[in-house]
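Complex shown without one protein chain; remaining protein chains in place.
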Amino acid sequence: MKEYILLIDTVDAKGLVYNISKVLFANNLNIEQNAEYVDNDSNKFFMRSVISGDVNPNMLLKELKEVLPENSTIKLNKKTKKEIVILATKESHVLGDLLIRYIDGELDANIKAVIANHEYLRDLVEKFNIPFHCVSAENMEREAHEDLVIEQIKEYNPELIVLAKYMRILTPKFIKEFPQQVLNIHHSFLPAFIGANPYKQAHHRGVKIIGATAHYVTDDLDEGPIIAQDVVRVDHTFSWQDMRRAGRNVEKVVLSNALQLLLEDKVFVFGNKTVIL
Amino acid sequence: MKEYILLIDTVDAKGLVYNISKVLFANNLNIEQNAEYVDNDSNKFFMRSVISGDVNPNMLLKELKEVLPENSTIKLNKKTKKEIVILATKESHVLGDLLIRYIDGELDANIKAVIANHEYLRDLVEKFNIPFHCVSAENMEREAHEDLVIEQIKEYNPELIVLAKYMRILTPKFIKEFPQQVLNIHHSFLPAFIGANPYKQAHHRGVKIIGATAHYVTDDLDEGPIIAQDVVRVDHTFSWQDMRRAGRNVEKVVLSNALQLLLEDKVFVFGNKTVIL
Amino acid sequence: MKEYILLIDTVDAKGLVYNISKVLFANNLNIEQNAEYVDNDSNKFFMRSVISGDVNPNMLLKELKEVLPENSTIKLNKKTKKEIVILATKESHVLGDLLIRYIDGELDANIKAVIANHEYLRDLVEKFNIPFHCVSAENMEREAHEDLVIEQIKEYNPELIVLAKYMRILTPKFIKEFPQQVLNIHHSFLPAFIGANPYKQAHHRGVKIIGATAHYVTDDLDEGPIIAQDVVRVDHTFSWQDMRRAGRNVEKVVLSNALQLLLEDKVFVFGNKTVIL
Partner (left out) sequence: MKEYILLIDTVDAKGLVYNISKVLFANNLNIEQNAEYVDNDSNKFFMRSVISGDVNPNMLLKELKEVLPENSTIKLNKKTKKEIVILATKESHVLGDLLIRYIDGELDANIKAVIANHEYLRDLVEKFNIPFHCVSAENMEREAHEDLVIEQIKEYNPELIVLAKYMRILTPKFIKEFPQQVLNIHHSFLPAFIGANPYKQAHHRGVKIIGATAHYVTDDLDEGPIIAQDVVRVDHTFSWQDMRRAGRNVEKVVLSNALQLLLEDKVFVFGNKTVIL
């Protein structure tokens, strides 16, 4: 029996759960998992259900549309591995972590390709029999280079694009091409230490905790909806290199946790925030 | 408009959400918050809803009973402050924390009384104009002393009994008198270091992390369902007294977090585990 | 036998440890605890020793001065309880926590007085038989009010001033009066969310972690050397009030941990950072 993930994002209204569950019940579907959240401030309703049964997806979507408020977002995703493309630059800690999970079978995704703006990571990626494309940015305008990257990504038509320490700033055009599809790990505990050399900044400020933030990329650099965060303790004996080492451990774990949530369709974007169901 | 908390604990079945939401919809109730969880291993269904509207509680319970499987547990609690009694011995860190929250208005509870087996804490408690009863255990059998404590508690008919470092072992009789009403904070990170002097044990073992566990008290000492846990880092420079100091911070925060969950009716007991909705 | 805490802060130089230990050895002193740290970037040397024996403090300081580089900072503090004054406004969670620790004997300090700019906390403080002074700021210029507060503090001549959620901005004059004596708990995880309503800011940003920072107060608001930090996890189900509740737990624990470090003379200020020995 096939499994689907039903995702509903709409305004809250009396009888919403009743109306949705009536449709599911009438279609003789099993609800394997179900989670809802109402945001009372904004009167928004979010639902994620894992359902199984003999479904005619189009019919079901049509029936749900009829009982839901206008402008509701309704998705019915087959429960399968998503296809992803990874962008990177030179650092291998996040990428390497994804590769190890991949061959482990622990990543619910197919890595279609790794695209980088340097050659450094080719050896590592090709060890794992994954296509590697270097799209050099040397002597190019930002926009022209980005166009090449977009073109390369589109060849693989991925559902998600994972920035695994991709150190280039994306333009609004990129975001427009792949809306709500781009996951980034920020080398810092947002909203602090935005910008270059965050570990030097943190070291200079004498912080006792550093962290990492995984977030959707939006037009507003480093300001997209936060999906996952974590921290690690440091102290005065840490050089900034030690802080970077500690921070990298957090980065790779936070990115992988956030990616897992996306692969399971558990993340709703809501204003500049996320609801995780 | 009155608010109620509806709690349902039953076996999972097709159409459950549909049937429940039909009843709520038919009664014209607003669902302010809603959370469900299905445990697939055991086929159990849990639901917590905050509802508002003109309710006839008995009628509603009757209607819900009709659409739910036999032996379902259905509760409809008015959303009010619960009444609690605190048991203590000599240590004041957990008790003091509850008292400060209480006068702060941060505790959604009325503290009816504090009962202790020593006089030490009388001064502190009476500063806050809360009745204090010392039920000394000196020269008494465990059962006889406990009977006096039970009697004293019953005068206040509390919904919850909070063991704020009450250092005496409770007999099954006590648990039977107050089933699923007794919250304890364990001076350790269960299931490790059960027993006396946990901080000396932890120090001797050279652990790098210590913690605390808030749990329901059951017949099986220190083995009741866990509600909340937290930890704190320690190192070789910590004497066992330093570990105790660090541990006490964790104890009071974990106990207060767990109590908050109970006061909001968010905890379902399920086998020897809890589901927090 | 008396115990002293020896604190040395100087430029690093070859033979430093040798020269210091020679003096201590020649004076027949026991070294109960010893910790040193060399910051290689800045070539600074820090040492904290707990020593016991028959000491003539002035003689010892003189002998140490002779073997140390010019402009070294050398302190020899008797190991006793420090005297502190607490400043507060209306919130009681941090103050209350200090009071409970105080009567517990867990705070290595004598609380000489609590000074507030409102009357709200008088009842709580006087329960503990501690002098409470309300220095109202109503209808006063900032400087004039602060002068009154400074005057009131000086009556007690405290070694440390603890801002337990004192919600007024201090002027450089205040800092000049009490250099490196003022400890603050920042209602946020610095350097993020500086300013008013940090929990609303954090809620609006949709963060998954909130924290608190204890730091020395300097002229540069909220930018003084960080002494301790901690965090707690939150999620989309947290209202900003829930975040505040969670944040308050962190605030009081972080402040109390930082204060403990100060009371044990374990904190060296170093540029805008701290070294904790």
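Letters A, B and C mark the chains in the order given here, with residues in each chain numbered from 1 onward.
Rule of thumb we're sticking to: a residue touches a chain if its C-beta (ideal position, glycine included) is under 8 Å from a C-beta of that chain, and two chains touch if they have at least 3 such contacts.
Keep in mind it's a predicted model, so treat the numbers as computed, not measured.
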*Looking at B:Ser21, B:Thr218 or B:Thr274, which makes contact with the chain not pictured?*
B:Thr274
*Who touches the missing chain here, B:Glu3, B:Asp230 or B:Glu264?*
B:Asp230
*Which listed residue (C:Val11, C:Ile31, C:Met167 or C:Val269) would be found touching the missing chain in the intact complex?*
C:Ile31
*Over the whole complex, note the residues of chain A touching the chain we left out.*
92-93, 96-97, 99-101, 103-104, 106, 124, 127-128, 245, 248-249, 253, 256-257, 260
*Residue ranges of chain B at the interface with the undisplayed chain*: 37, 39, 41, 189-193, 204-209, 211, 225-231, 235-237, 239, 270-276
*When the complex is taken as a whole, what residues of chain C touch the one chain not shown?*
14-15, 17-18, 21-22, 24-25, 28, 30-36, 38, 40, 233
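Criterion: only the chains that are shown with their structure count from here on.
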*Is the way these chains touch best called a line, a ring, a star, complete, or other?*
complete
_If I average the CA coordinates per chain, which chain comes out farthest from chain C?_
A
_Based only on mean CA positions, could you tell me how far chain A sits from chain C in angstrom?_
41
*Any idea how many Å lie between the Cα centroids of chain A and chain B?*
37
*For chain C, residues that touch 2 or more chains besides their own*: none
